[in-house]
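See structure below.
We show some of the complex, not the whole, and keep each chain where it was.
Order as written gives the chain letters A and B; numbering starts at 1 within each chain.
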Amino acid sequence: MTISPDGIVSIKHLTSMALLSNDEVIGLIKRAQAFKHQQIKPVFKRQFFVANLFFENSTRTHKSFEVAEKKLGLEVIEFDAASSSVNKGETLYDTVLTMSAIGVDVCVIRHPDEHYYQELVDSRTIQSAIVNGGDGSGQHPSQSLLDLLTIYEAFGTFQGLKIMIAGDITHSRVAKSNMQMLKRLGAELYFTGPESWYSKSFDVYGRYVALDEMIEQVDVLMLLRVQHERHDSGASFSKETYHAQYGLTHERYKWMKDTAIIMHPAPVNRGVEISSDLVEAPRSRITAQMTNGMFMRMAILEAILNGKA
Amino acid sequence: MTISPDGIVSIKHLTSMALLSNDEVIGLIKRAQAFKHQQIKPVFKRQFFVANLFFENSTRTHKSFEVAEKKLGLEVIEFDAASSSVNKGETLYDTVLTMSAIGVDVCVIRHPDEHYYQELVDSRTIQSAIVNGGDGSGQHPSQSLLDLLTIYEAFGTFQGLKIMIAGDITHSRVAKSNMQMLKRLGAELYFTGPESWYSKSFDVYGRYVALDEMIEQVDVLMLLRVQHERHDSGASFSKETYHAQYGLTHERYKWMKDTAIIMHPAPVNRGVEISSDLVEAPRSRITAQMTNGMFMRMAILEAILNGKA
């Protein structure tokens, strides 16, 4: 990964936030803002092909990548695992090798296996750039970057912001990407939610607190989705109990600072993490996050293609 | 909805035929005919995105919308519910909110819930225009409009035409849209088919008759598909019985007027509603309906985009 003197970021792959420098993150944020507020259509030196390979359910990530690709004028290949040779036992490696061989320049991939991307970026035969759209309970860098854009848009800085991450932290690839990055960018982090969904390993990034202890002070409240599909056993909470103890109720909304913002990666479990009619409330940035996601993905793809012959 | 002095129709959403005036219907028909017979490619003021969200099976409606979108030069986003966050419990409202947030200008939707579109067009957050591709047993306005185009193409008018709608009327969203519109446009309506699939509420639009009583006099015979998938219990008729009593047999075909036309929204149950080798017979407009459907959908989408900033 490199960044030119005029701030143009060039990336070979995007697999993990840990591989991005602070300057590169700020460079991508500024480029996404430029896409959002100016009429920019980059001109590439040739026709580029992008394939979207989603092996897990997705609406936002998948479709905002697709809109971003088409806004950039790229050729888009959709891959549907359910009607592919994956049903004949083909591995992810061989599927991506195929994409590379038939001329696909970039593969955007979501896959349930953590670090699935390692053997792909290590291959000498695979030529496609890899953009990680989520690896199991691992990373989700494009979501992290859109979250950072949304915070930067509201405050113009990360330095000294009080940011609270609430909920199912252990299962959230977003939370893990975000806590590392936000701390590195100078924010103060707080964690809240059920103790069983918290891990001591997060202590290096911030402090585990009670929601009501900090709700009046935070600048950013990042709610996490209760991921029913990643929990083995039956839920240990009813929706009502979770909402009352750990969710954003109307009462807690009133306690928040006027300048505070509410974020959620969505899909929202309405009435669980947040009261349904607060999803579109003035302090909520949940819809803005989706919009920012599309512009951030334009910036990511452009940075990848800047690194391509 | 508005219509300019030179006949250019502008529509905000297309949810129900009841909201279209006769002039707007004729305006759309004439525009579809222009697309069919002239080489017209409208130039839009910016890149527009259309998403096709089909929550029920479809070949004709879905694929003819898609061809129409691409003929108009629009960017098309396909949405596959089976691999989306719908599987994480996301509602239709939140799915469409996502589409709107990531920059989708028009959502073409088929969904099993009647009036699903109401909360979407009422939302202050959702900016996408809604085109109803079928709501449960409710409306199917683009099918209605293509049927009207097909009749207008054959006769140049609706006034005084004898039109018979035959079959599973209670389950047909097409029949309900059509009967209201055709009566308003001046046609004489007749209904036939099994009594259990007829409702007294249709009496205001036309007369329930025996098929063989009117077959020699009708100008248009609109056959409806037996919708096995919407019937709870086992069929009360065998295919052979249905065909003999209510279907278009070779014998009945011979009794029809030379100028009469046969229509069917398709997919056809060959040998049930119509004898298999009559599907492509000279009086049949079943293939023409599909072709007209694509051109009518071009006219609909253009009218929607005429209403967009």
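The rule we apply is simple: contacts are C-beta pairs under 8 Å (C-beta built on N, C-alpha and C of every residue); 3 or more make two chains touch, one makes a residue touch a chain.
Computed from a prediction, not measured in an experiment: that's the story for all the values here.
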Whole-complex copy count for this homo-oligomer, where the file places 2 chains?
3
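Keep in mind that, in the parts below, only the chains that are shown with their structure count from here on.
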If you average the CA atoms of subunit A and of subunit B, how far apart do the two points sit, in angstrom?
40
Show me the residue ranges of subunit A that touch subunit B in the complex, using the header's touch definition.
54, 57-60, 62-64, 66-67, 70-71, 78, 80-82, 228-229, 266-270, 280, 287-288, 290-291, 293-294
In the complex, subunit B touches subunit A at residues 47, 49, 51, 75, 77-80, 82-91, 94-95, 97-99, 101-104, 124-125
